[in-house]
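With one protein chain removed, the remaining protein chains of the complex are shown where they sit.
Chain naming follows the written order as A, B and C, and within any one chain the residues start at number 1.
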Amino acid sequence: MTTIEAYQAKDYKSDLKPIWCPGCGDFGVVQAIYRALANVGRPPHEIAFVSGIGCSSRIPGYTTVYGFNSVHGRALPIAQGIKLANPELLVLVAGGDGDGFSIGGGHVAHAIRRNMDLTYIIMDNQIYGLTKGQLSPTSPRGLKTVTSGYGSMEDPVNPLLYVLGYGGRFVAQGSPADMAGLAQMIEEAIRFPGFAFVNVQSPCVTYGQPDQQLKFQKQRMVSLDSLGHDAGDRLKAMEMAQAYGDKIYTGVFYREPTPAPAYEYYVRDRQQVLAGEAVDRSRILDGFAPPA
Amino acid sequence: MTTIEAYQAKDYKSDLKPIWCPGCGDFGVVQAIYRALANVGRPPHEIAFVSGIGCSSRIPGYTTVYGFNSVHGRALPIAQGIKLANPELLVLVAGGDGDGFSIGGGHVAHAIRRNMDLTYIIMDNQIYGLTKGQLSPTSPRGLKTVTSGYGSMEDPVNPLLYVLGYGGRFVAQGSPADMAGLAQMIEEAIRFPGFAFVNVQSPCVTYGQPDQQLKFQKQRMVSLDSLGHDAGDRLKAMEMAQAYGDKIYTGVFYREPTPAPAYEYYVRDRQQVLAGEAVDRSRILDGFAPPA
Amino acid sequence: MLTDLSIGMAGSGGDGIVSAGDSLMTALAIEGYFAMLTKSFGPQIRGGESSFRLRVATTPVRCPGGALDVAVALNWDDFLKFGAELPVTDRTVVLYEAASKVAPDALPLKGVTPRAAVAVPIEQMAREIAGTEKGKNTIVLGLVAGYFGLAQAAILAGLKKRFGKKGEDVLVRNERAFQAGVEYAQAHPIPSLEPMAPPAARTPRLLTDGNDMTGAAAIFAGCTFFGGYPITPSTEIMQYLTREIWKYGGTVLQCEDEIAGIGACVGASFAGKKVMTATSGPGMSLKTEILGLASIAELPLVAVNVQRGGPSTGIPTKSEQSDLFQAAFSAHGDVVRPVLAPTSVADTFGTVVEAFNMAEQYQTPVIVLSDQEIGQRKEAFERIDTSKFQLVDRLRPGDADLEPYIRFRDTETGVSPLSHPGMERGNYLASGIEHNEHGAPTANGAVHARMNEKRLRKLDPLALRRDLFETYGPADAPIALVAWGSLAGVVVEARDMADAEGLAVKVLVPKLLYPVAEEVYREFFASVRAGLVVEQSHQGQLYRVLRMFVDVPRGLKPFARSGSNPFSPDEVLARVREIAGQFRADREPVGQAG
Partner (left out) sequence: MLTDLSIGMAGSGGDGIVSAGDSLMTALAIEGYFAMLTKSFGPQIRGGESSFRLRVATTPVRCPGGALDVAVALNWDDFLKFGAELPVTDRTVVLYEAASKVAPDALPLKGVTPRAAVAVPIEQMAREIAGTEKGKNTIVLGLVAGYFGLAQAAILAGLKKRFGKKGEDVLVRNERAFQAGVEYAQAHPIPSLEPMAPPAARTPRLLTDGNDMTGAAAIFAGCTFFGGYPITPSTEIMQYLTREIWKYGGTVLQCEDEIAGIGACVGASFAGKKVMTATSGPGMSLKTEILGLASIAELPLVAVNVQRGGPSTGIPTKSEQSDLFQAAFSAHGDVVRPVLAPTSVADTFGTVVEAFNMAEQYQTPVIVLSDQEIGQRKEAFERIDTSKFQLVDRLRPGDADLEPYIRFRDTETGVSPLSHPGMERGNYLASGIEHNEHGAPTANGAVHARMNEKRLRKLDPLALRRDLFETYGPADAPIALVAWGSLAGVVVEARDMADAEGLAVKVLVPKLLYPVAEEVYREFFASVRAGLVVEQSHQGQLYRVLRMFVDVPRGLKPFARSGSNPFSPDEVLARVREIAGQFRADREPVGQAG
């Protein structure tokens, strides 16, 4: 690990010009990430940032870190491979509500129960942005879109509740409508020594619903702190999470009071314990000598 | 729908001889299903029974209904297609813990939030039986198997809690150690007019842990009824579900007090409303005449 | 008078490029012209550059064509971004925004001197007459209509429809803007510019794109279930069906991913319905496993792949023909499944209907390889007589077949009667595991061999489907071109041009790509000494697939190029000339054929 120098937000900003629509919430998210990374202070080359596919998933390209804009829904498995390959890296993962909870939905529970030290940021705009406005798993019941012209007939996914049910150890929600809060929350998530999840209400100005847009969000946002929420109580967090889709609670829903060791620490342990049993690689086939 | 005749359990039993290991819990499950089906009384040809791949997934072949032993992890999508194609059918879905919560884990939440009238039975033996004893998503932390020789380093999946978090409307757990209870629970699940989930603690005698075996289970089983559990309270159900992996609670954790209409009812509604707008199929291309 | 005219236009997001193209296209279709409209965009979802090219003719349009006759640049930066998609040559008339301050003799077109260049104060006229810059596209419509005497009444009618709802004032301003464009053209004539000939008949044409056509064809064929997941450039198929299928007692299920999409289709097919899924390359890759399940469980299913640039995420918005290998060979195990490719929007109808028929007839998944070009371009084309198309339903068991029912009975044709849940006495076990005729799982090698043979044998009749191949030109021509999908039109047009030059060239357009109908090719190749398989893929995939089964003439070579690089009839013609030249050099007769 390099010694910590003073990094600034701009050090994490790449030359690639974002092609998001003017006003897209994701602009705010990437800004918050620049800030959080500057505060954490790891040099860009010690950071890996993985995403899937979607408007939101373009985000690694707008940073100076090692980015991986992979395929739709598979950011988490790729990120876990990176982390295990080199546990020293700071690994960020990001994507959209569709990327994370539709096509990628099968990976979330397993990433969480393994509990590697990753930070997973969902830009939840309740719509498919990149493919131009189809129903997303977090779209509300009844929503009319190009794939639900007569209204959606399904209950939406509740990302917060799902993640809490999976045993998520750090679960928060933010919005670019509160940039300072969002940056701080992401910083906290990064510093949390285990899998941390941040759901960001990041509006799609082009295909999103009016009431998701930043100015309306500001009216609906309630900070958990202001409610005196106890972030150490999972069941309480689940109760608060039930309001998803209705109220926008921001802040930390749950933070494991005494974080358990992350997966990679067990791995290292095992490697250290077993290192002594290694033979020289050139003699690996000796293991196939019949027991004389 | 055919008029209900008096069917007996044996009418649902096929000629195919099960190739499960002697003593496998799945024998009990299929018996319970025969009984439940007989009580429900639908003729076998009006029933479709879909599974994935695994020892447990062989189950449709041992019944006389229309069976589909599909591919690993995909029973739920296939079952949903069947149900939408013909909502009159009684559709059962079954499989193992790996089939349902590992490779198929991405489909569960979506099946539940769509809420079709399906019954989903997991034979949860906390191991991969068919492939000979690897770690399953419900295997306890620390378990040593052929793929975790030094012990599992992951928290197990909690099927009950996951399903409740997904908004499951009927959630129960049973065991072949209590055949009568299991059969009744499955019958109730079938009769429930929406997506119903039954987790069965079905021991693997060949690769399973000693404490999962039927005689030990009997000691660990506690019926929710005996605890005066209120099956109408989702949060309470979630609390009870937390004991998964520790205690074995049997019975109904949650049953939606006033079941909402299932997905296929909305579909039918939409079809009826829009039927009037149909043109004759032979004139379907008229829709492409330019607006004169 | 002109009988064929290509117009291209580019500008930025707010310029209304797309609606100009659409308005013109609609007007032309109403007037009875044949036309083709392709649009192209920058990477931005909103606010980036956009363009269209529109080709109009008095006879059916086969392809977007080559160089433009008219190029309209609302903004040079944006125009130039489209490069080869908007080719300007010395036969092109360039109309451009005067505010760009570029002199007509100093256009930023490297080494090209267009036939004429007219700087039109489009923006100024729009502001002054329409009262808003948004009127620019209406001005351009007027210019085009004015210079070529094109579809004025229909364009005006279109303006009325479009702006009528926005109030009398808006409508009037736009009508005036249009008129101003027309008048500008008349006031600034371009020497020797010919007007467009009137359409052959004033019957309105059908107007749609390949994706909507796919949806409509599915409904016509009797499809009542669609399961899928959005992906560019196929999503409009699902969107069309989401609007329409309910009317016919059907359902669209937008699934959580492509695997679930095709899984639901397999389920609905098992339950007795005609089903379809649609996707593009990445989605096809995900569907691989369940396509194999449909093959072994012998369930009918249509899977449409609207091809885009690959590999991986590749280039989602551009056309390519590089998924043929995958369509034919992605499955593990010994699987053969038919692959069909439409050659145009109009042809998509018959191809998709055929796909359903084949799927039902042979109880197999059938892959339709469309491409972004066909899927998203609009064509104005002759009405289709749907009564010509027969529909096939799967063979269902009769009474005799049900005592007892043997699901996978190895009949002479290899096709076994297929029951479905709800049918009394038809109960059976479907499975992805190898099974015997009764459906019982087996690991027996002899049974496995027999079932593999049955599953392949049932497709044998496809080898006789000459109707799925189009040929053009003299049967004894020594030079041949082979092309499929959206390139078929390009190549057929190139052949016509070669023909006009006295070169004897023939074309084969396979719509059934796989299994390879060996006899059809053998017959076609009998006269052939040299030629090209023209494909929009880096590897020339069809050329390779043909070699697997057919001894292709030694002189037949791939002419293949990666996607997002358009092909034009001219360049194909140029290659044909080269080949013919080589023949002459070798003293071989070329122009022999009749």
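Points worth noting:
Operating definition for what follows: contacts are C-beta pairs under 8 Å (C-beta built on N, C-alpha and C of every residue); 3 or more make two chains touch, one makes a residue touch a chain.
The structure presented is a predicted model; accordingly, all values stated were derived computationally and were not measured.
Under the touch definition stated at the start, the shown chains contacted by the missing one in the entire complex are A, B, C.
Among A:L37, A:C55, A:I78 or A:V171, the one in contact with the hidden chain is A:I78. Note on the undisplayed chain: of the listed residues C:D15, C:E175, C:D209 or C:D323, the one touching it is C:D323. Interface note for the absent chain: among C:I315, C:L395 or C:M423, the touching residue is C:I315. Chain C residues in contact with the hidden partner, per the touch definition given at the top, are 43, 83-84, 281-282, 284-286, 288-289, 292-293, 295-297, 305, 307, 309-315, 317-318, 320, 322-323, 325-326, 328-336, 431-434, 441-446, 448-449, 452-453, 456, 537-539, 541, 544-545, 547-549, 561-566. Where chain B meets the missing chain, the touching residues are 19-22, 53, 55, 71-73, 102-103, 105, 128-132, 134-135, 137, 146-150, 206.
Although one chain is not displayed, chain A still touches it through residues 16, 43-48, 50, 53, 60-61, 64-71, 74, 76-86, 88-89, 106-107, 109-110, 267, 270-271, 273-278, 281-285, 287-292.
In this section, only the chains that are shown with their structure count from here on.
Put simply, the chain farthest from chain C by mean CA position is B. Put simply, the C-alpha centre of chain A and that of chain B have 31 angstrom between them. Within chain B, contacts with two or more other chains are made by residues 106-107, 109-110, 267, 270, 274. Shown for chain C are the residues that touch two or more other chains, namely 246, 256-257.
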